[in-house]
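Omission of a single protein chain aside, the complex is shown with its protein chains in their original locations.
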Amino acid sequence: MAFDSFSAFLVMEGHGPYVWVCYGVFVLLLAGMMFWSFRTHQDIYQICKRGYEQQSKVGQPKPKAPATFTRVEVSQD
Amino acid sequence: MNADVQLSLKAEDAAIGPVRAMIAVFARDVRVAFRQRQDLLNPLLFFTMVVTLFPLGVSPEVAFLKQSGAGILWVAALLSVLLSLDHLFRHDFDDGTLEQLMLQPQPLFLLVLAKTMAHWMLTGLPLVLLTPVLGLMLHLDGNSVATLCLTLLIGTPVLSLVGAIGAALTLGLRSAGVLLSLLIIPLYIPVLIFGTGTVAAAAEGSPVAGYLALMGAFLFLALTLAPFAAAAALRISLSNS
Amino acid sequence: MPEPLLQAVSLECERDSRLLFQNLSFSILPGTVTRVEGPNGSGKTTLLRILAGLNDAWSGELHWCGKPREQNRESYLRNMLYLGHRPGIKPLLTPLENLRALMAGRRPVSDEVLLQALAGTGLSGFEHVACRNLSAGQQRRVALARLLIADEPLWLLDEVFTAIDAAGVEAIEALLQQRAAEGGAVIVTTHHDLQLPGMKFITLGAGENDEC
Partner (left out) sequence: MWQFFHKLGSPKWFYGIATRFMPWLLASGLLLLVAGIVWGLAFAPKDYLQGNSYRIIFIHVPAAFLAQSIYIMMAFSAVVTLVWRMKLADVFVKAVAPVGLVFTFLSLFTGAVWGKPTWGTWWVWDARLTSMLILLFLYGGVIALDRAINDEKSAARAVAVLVLVGVVNIPIIKYSVDWWNTLHQPATFKLTEKPSMAVEMWVPLVLAILGLYLLFGWLACLRMKTEILIREQRTRWVRDLVLAGGK
């Protein structure tokens, strides 16, 4: 151990704030990035899964209705 | 209705050589530009206005202007070129002439080079010609102005060539203008550093031949590599449209 | 039977993660007019751009005169004429200047020939007027004037009839037919009801893509 006590370790002869801010931001960004990437992966995975399950329930998608260009009735009150 | 007649395929010897094709592309771009002269003036006006901002915004003192003048003029020239790059391929893209350019049986990078040289002649060269006037307004001495013009003369073609890559990459995208600046400004930094550095060396009375040779090397590198990259980027952008 | 000019083997194209077509195979013989048909968004224009070499995002094989097209790109470009949606006309230039610029990289053509071609599309009197002062149909006619002097054996025409009046449409139909009789090959996309004797079809977006 390069320091005499735990409080000396925290203070680091006055350089403590600089060192700890650096390590804090580093850990925050690295962990944040790892967590975020993991969450995104899970989300995408779930979306895929839901899509596939729906597909197998519904079966083949219905064929599209042909375009007729009939006017849509809108009540104007 | 298969005909008995077979059309013969075109052989190479009947064709037009790449140099003539390049001249044609260059001539067409110059002609189009002169049909709309206002567009030619715009980068020059922008250049002048940006330069005006510095004495007004920072300090009109002779000492400051003498020291920073070369840098101001270089940055302003760089921004003017950047501003004009958006048009390099856009109009051609919109009216379909770019497609036809790409379908010419010629090496595409040579045609891109011709277009870029036309762009330089219409924007970069006028900037160089305007520089002595603005240099006087910034109290630069004759020696500095001469060196500055020389560095701009070598440097602005590099700006056009490297910028062509960015213009080709952002062709047809939304907010292409801003994106173009984001992509290209980092690549402009070496030219800017050596451009202003050369003038600073000249002001100190050191020999500048070495610096100019180095800028010449940049120009050579840009001339040989940038058209290939821009041509590849154009193929990608058109493929996506 | 003559050798096919252009041969496509199991073309596949996906765009913005949507499959436009797959397993599309066809041969284009000299002396034929082929029409690409399909509803909006079925990939007609994309197919034509792929054939022209403007779109690289496809897989499969394309053969030009029996050889892979990618290996003789320049020979292919020299023998192919493509007219796209966008006419390729500079609004600031005159019809004559535009035609000159379009032919400049291909082969030397004298101004007289170009003027004749412009006259043939009904633009005599407009040769020296800037194209932006012409109507949309007239601008397209400038682009179409190339067809009157083109010697390329393969023509790819995307929506040729857009903005063209009835008389013009008829004249172009006749031109295409005459071209086929001369031994040229033409591929067109159009929503106009084009009927020519002996015309071939490539159908897109109908689920099945058959050979033709």
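General observations
Per-chain numbering from 1; labels A, B and C assigned in written order.
We take it that a residue touches a chain if its C-beta (ideal position, glycine included) is under 8 Å from a C-beta of that chain, and two chains touch if they have at least 3 such contacts.
Since the structure is predicted, the reported quantities are computational estimates derived from the model, not experimental observations.
Partners of the chain left out, restricted to shown chains and counted across the full complex, are A, B, C. Although one chain is hidden here, its contacts on chain B can still be listed: residues 162, 165, 169-170, 173-175, 179, 182-183, 185-187, 189-190, 193-194, 197, 200, 218, 225, 229, 232-233, 236-237, 239-240. Residue-level contact of chain A with the missing chain is found at 1-3, 9, 12-16, 18-19, 21-23, 25-26, 29-30, 33-34, 37-38, 40-41, 44-45, 48-49, 51-53, 56. Contact residues of chain C toward the unshown chain are 15-17, 57.
What we mean here is this: only the chains that are shown with their structure count from here on.
Across the structure, the highest number of inter-chain C-beta contacts is found for B-C. Distance between chain A and chain C, defined via averaged C-alpha coordinates, is recorded as 48 Å.
In this assembly, the C-alpha centroid of chain A lies 42 Å from the C-alpha centroid of chain B.
Those residues of chain B whose C-beta lies close enough to touch chain C in the complex are 1-7, 9-10, 12, 14-16, 20-21, 24-25, 28, 31-32, 35-36, 91, 94-97, 99-106, 111, 235-236, 238-240.
Residues 1-2, 29-32, 52-57, 65, 74-75, 77-80, 82, 84-93, 97, 100-102, 104-108, 130, 151-153, 180-184, 197-198 of chain C are the ones touching chain B in the complex.
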